[in-house]
Structure formats: structure tokens, C-alpha cells
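The next block holds one structure in the form of C-alpha cells; read it before the comments.
Only one protein chain is missing; all other protein chains are in place.
For chain A:
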């Protein structure tokens, strides 16, 4: 349909449309697309941000294939994803608990949601105190109550990742709980009533009705959880100083940050960032492909 066919009124309306749409579109072009293209360009260069970029061809990409730290940080990142299923089980249980009507329920829900809106840096600093080996709240508690000498949470390589998962659970459960809560409330009670007539107990109702009907939520939580895990940075930056002992806490994004803003290898950092971006894209794509096998659609 050409503009000629449009009435004056329609044309005016269209002008307004473009006007209102312009800011975000321009914003995206300037601060989104152009930088994305620029980072592709710079990923083929050696650039310390001080002198002119030097053309390197695929050298950065070749280098990262042989860079054990890329794989170590990738391994760490994937390791942290252990927290996703644990978090799902806990937040579903929590949501079922919170899906009731009693006095003070909104207060309870708020409490569990609070970590989600707390700034991650502040939270990480608090956890740093909690997890301190000598003076930390957690180890003091373990000693006072159980007489156990707690581990060196952030100082020993084998404890860093569990500590990070623990913190991730604490701050992530509330958000997923709210999603599950919404899902639970959208399940019609007729299913449960019908099941009851057929003699189903609580366990069957949970496993045959609740969990299957929540599959769209499970799917969303997994996809977002994996993307979020791939991107985790702030808590690492605060809690795992220099990537933690033996680089055990460094994630890919932390590695990118280190190369970009500590070693000033902007080109190499861009190359790693692109590989990470493509990886996330592929993983998400696979998840969507697999989703029609198990996600329940109305």
C-alpha cells in the first residue's frame, strides 16, 4: 500500500508514529547496533585503546581456542549452572507454600522477593562478611551451634563455586517464586477437583497436574537462568578477587572484563565476547527446538 493511497489523516497519524518510535530506534542504532558492529570490527584487531587498532585477521579467535583460561572460565560458568535446577525445586516448593490464603501472606511473599531487588554489589559485599573464614557469620554459626570448623569459603578453590551457587540461590529464588506463583494461580481448580474425584492424593496432584501444567514456566526459568548464568559478573567481581584462588571463580564475562579493562586487550575481549554471544544464541536455540517435546501448550 503506497503512501498515495493514504488519506491526509492517516499520513499525519503515521508521522506521529514515526516520531514516537524514533527515540528507542535511534537509541538502539546508536548505542546498540553501531557498538555491536564496532565490536565485530575490533575483534579482528589488536587494540589497547591508546594506539591505533592493528589488523590481526582471525588471530584473536585462533588464540582463544588455545587459551586455557577461556575454557577454565567457561567451565566455571557452566558449573555455576548447577544452581539452576536446585533453585527451581526450591522456588517451586516455596511458591506452593506461598500459594495460600492466610494473614500476612503478602508480607511473607515480599520477604522472599526482597533479595531480588537488592543491588547485587551490596549483596555481594554482605556475603563477603558472611563467608569470611575467621570472622564470618556462617562459620561462627557452624562453630557455635554444631562445633564444626567451617571451610574457607572464598579462599579455597573447591569452595568458591559452591559459595557462589549458594549466593545465587539466595538472590534468585524470590524471582522464580513469583513466576511459579503466577503459574500456580493460573491452573484452574477444576483439574484438581476432577483428580480428587478419581481418588488422586497430594503427590499425584503435584506430579501429574501441577508440574506438567507449569512447563512453560519451567522453560522460561531455564532459558533465562542459563542466559543469566552465562552473563554472571558482578558477584564474581566483588567476591572472587582476581578471579578467585587458582581462577576458580572467574566466569567468561569476568574474563572478558579483565582483558578489556585490566589488560587493555580490547580486540581479544571482543572476540571472546562474540564467541560467548554465539554460544548463548546456540544454547537458547537448542532449548527452543527441544521445547516442543516437553513444554505444555494450551
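As a working rule, a contact is a pair of C-beta atoms (placed from the backbone, for glycine too) under 8 Å apart; a residue touches a chain by one contact, two chains touch by 3 or more; residues count from 1.
Here is the rule we use: contacts and distances are computed from a predicted model.
Colleague: Per UniProt, what's the omitted chain called: "Hydrogenase expression/formation protein HypE", "Short-chain dehydrogenase", "Putative acyl-CoA reductase" or "ABC transporter substrate-binding protein"?
Modeller: The record for the missing subunit names the protein "ABC transporter substrate-binding protein".
Colleague: In the whole complex, not just what's shown, which of A:152, A:171, A:210 or A:235 touches the removed chain?
Modeller: A:152
Colleague: For the chain left out of this view, which of A:19, A:50, A:103 or A:197 touches it?
Modeller: Of the candidates A:19, A:50, A:103 or A:197, A:50 is in touch with the missing chain.
Colleague: Give the residue, chosen from A:74, A:123 or A:256, that touches the chain omitted from the document.
Modeller: A:256
Colleague: With the missing chain put back, which residues of chain A would touch it? List them for me.
Modeller: 30-32, 34-36, 38-39, 42, 48-51, 128, 132-135, 152, 154-157, 230-231, 233, 241-243, 245-247, 253, 256, 260-264, 266, 269-270, 273-274, 276-277, 280-281
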